[in-house]
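One chain of protein is taken out of this complex; the other chains stay put.
This part shows chain A:
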Amino acid sequence: MSTHVISNTGVMLGRSIRHVTRSMDTVITVTIMPIAFMLLFRYVFGGAIQAGTANYTNYLMPGIALIAIASGISYTGFRLFNDMQSGIFERFHSMPIARSSVLWGHVLTSVVSNAISVVVIFAVGLLMGFRTSAGVLAWLAVAAILTLFTLSLTWVAMIAGLAASSTDGATAFSYPLVFLPFLSSAFVPTATMPGPVRAFAENQPVTSIVNAIRALFEQQPVGSDIWIALGWCVGILVVAYAFAMRVYRRKIA
């Protein structure tokens, strides 16, 4: 049975990756918006923002990557929703395969496609002056945090894809997520924000994730930020997964 799971999930992943590569426009859409924000903040607002850093591109990178992931997962919801609508989801569920592979194919595709857009964004960031002397371990830690963040938002997307009754419903959930970085330490230090905004910014997941990644790139001690960041990601992942499985079980007998 376990060899089934792996082989079936491999087939599902291959299929879903083809969906991504055959609609390159979605990959472009996912990277264009964060890149536009990066240009805007770097070349328009950047001069006026006192972030207390010599290299504002470095300051931007973590938040821009999170925006890319938050918008990228809307396509995960979209692809799952399409499967539910087209009947292929039911076809798979009537076949002698590991049923879990149907969802995991989408989850892994989400991780792969978001990783691709994040790499593109870092490449553009390098062109715009992003520099780090971070070692392999620090880079691995950044990759791990971003992957975990992708996984937790992907399971949020799975809920939307499973429960939605329209394409809009399957994708619109990501809009508020895309805006979370703006109410965080991603672009300006939270200390400049008025009381309630600052309280929100300092206690939402993006700030701790951004601060942890920034510290890793600057080779500073990550302090408690990394644990708060991991706590948020794992927490969202567990809750979203449990909720998605409930919706899933209600959908499929």
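Here is the rule we go by: a residue touches a chain if its C-beta (ideal position, glycine included) is under 8 Å from a C-beta of that chain, and two chains touch if they have at least 3 such contacts; residues count from 1.
Keep this in mind: contacts and distances are computed from a predicted model.
For the chain of the complex excluded from view, the name given in UniProt is "Glycosyl transferase family 8" [choices: "Aspartyl/glutamyl-tRNA(Asn/Gln) amidotransferase subunit B", "Glycosyl transferase family 8", "ABC transporter ATP-binding protein" or "Putative carbon-monoxide dehydrogenase small chain"]. One of A:Q50, A:S94 or A:S133 touches the chain omitted from the figure, and that residue is A:S94. Those residues of chain A that touch the chain absent from the view are 4, 7-8, 11, 14-15, 18-19, 22-23, 86-88, 90-97, 252-253.
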